[in-house]
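One protein chain is absent from this view; the other protein chains keep their places.
And then subunit A:
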Amino acid sequence: MARTITGMMIRERRRELGIKQVELARRVGISASYLNLIERNKRGIGGALLGAIGRELSLTVDQLDGSAERRLRASLLELANDPELGDPEMDPAAVDEFIARFPGWARGATRAHQRYAEAAADAESLSDRLAHDPALAEAIHEMLTEITALRSTAEILATTADIDPAQRHRFEYNMMDQSTRLSVTGSSLARYFDRIAGDRRRRNPQGDAEDLLDRRGDISLSLDAAAERLRATLIEDGGDLEAALRAALPRALRPNIDVQAARNERVAMLTNALVAERMPPEIGAILDSTDAATDSPMYAIVRNELVGRVADAIRLPAAGFLELGRRVHWNFEDLIRAADDDSALVFRRTAALFARGAPRATHLVVDASGRVLRRRGALDLMPRARDIDCPNWPVHHVGPFGSRLLITIVMLSGSERRLAIAGSRRRGMAADMLILDQASSADTVYAVHWQETPAPVGSTCRICIHQDCDSRREASVITH
């Protein structure tokens, strides 16, 4: 089944894109006769070659090898056999016909079943977690063992006068080693409880959408391919994008643009409208590969984000942006100037392209009240939105309508440091901030900033360890 679908899909898609067999074979490094055999289902295909062909044709491997259909079939059979939901009249033999005739209903049914199973599992695991979780029990056991070793060694050092100097030194070393391990275990327990809280936050569609896109770091390639294809239909190199967009968009679909809008704002609105109208298949493929119901808020958020990413990639194509970024050592002042002074666009593109050579960074959009509206890019550098509550983050100091970037080294509660680059927008009250670590900023012009004294940042003052902070608003419950 897979071979039939794969060969057929490669041929259909190649023809649709107008790529000759010889050309596709050359791009992926095989002979045309071998590609011919694959397309005629005389040869199987998988692994790196399938991935390479998928990239050239802007299709995911799932779409090419039929595994999406096979997964759908398996999920429906699972539903039919569920003792709670299955029905004797569900004929397993009819599942292929069901998928073929009603693919949307089939996907909807499996998503509903999956949500039901997840909800049941969540309820069970939450009720059992603290009482029976072996991971938690093991972590607590480990921590108590480390405390025992530390206490025992400390007692010896404090109460025994006649210890051989070499032995004393060994005990002192053991204490250091043990306290280091204890802090690692403590941190992992804190992360564990954070994950529980994270599980509960899943009902937040914005957070769900961000986490989903964070896990799909591989999508930038197909979105950029979609953007390149669309851009090629609009303009030649050096052409006027705004004029091309106005010509391409039917008048009825053109957005209502404020007469005072800057050029980059006009182009942004027109590009988004064009992508939403053309809706490239790559966006549909990514949406299909999620388990979000099509009428869910999360689905709408992901779709809008993907449309925005393709629009961004049309305005700032990956190859040119990455090349300029390398040339100016990721000096964002230079990059923003080259992008019509659109700092938000530059920050978004940086976050989207970290898997392809841009510095690995988290991009945050913060509104005038300090609330985080969006998180993009490598979310592990700053995973919790509430960590931005601290007034010491530079994003709270850039003010509206500014043109200058604020660059600050900050120290987090856990004594880790980050480089924060904040900038406001020409219009509107939102501000943007990129967060990088030392490794990801090593090849940038900002590497020198790591020699500066860091500004302390915390989450909220109540649980912040930076006791002497000038911005403290209330006493901390944490004491040294």
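Convention: a residue touches a chain if its C-beta (ideal position, glycine included) is under 8 Å from a C-beta of that chain, and two chains touch if they have at least 3 such contacts; residues count from 1.
The rule is short, and it goes like this: contacts and distances are computed from a predicted model.
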Checklist outcome for this item: Choosing from "Methyl-accepting chemotaxis protein", "Autoinducer 2 import system permease protein LsrD", "ABC transporter ATP-binding protein" or "Alkaline phosphatase synthesis transcriptional regulatory protein PhoP", the absent chain's UniProt record names it "Alkaline phosphatase synthesis transcriptional regulatory protein PhoP"
Item to check | Option touching the unshown chain, where A:33, A:81 or A:148 are the choices | outcome: A:148
Checklist entry - Of the residues A:33, A:81 or A:167, which one touches the chain left out of the display? => result A:167
Checklist outcome for this item: Of the candidates A:6, A:58, A:178 or A:343, the residue in contact with the absent chain is A:178
Checklist outcome for this item: Contact residues on subunit A toward the hidden chain run 137-138, 140-142, 144-153, 155-156, 159-160, 167, 170-171, 174, 177-178
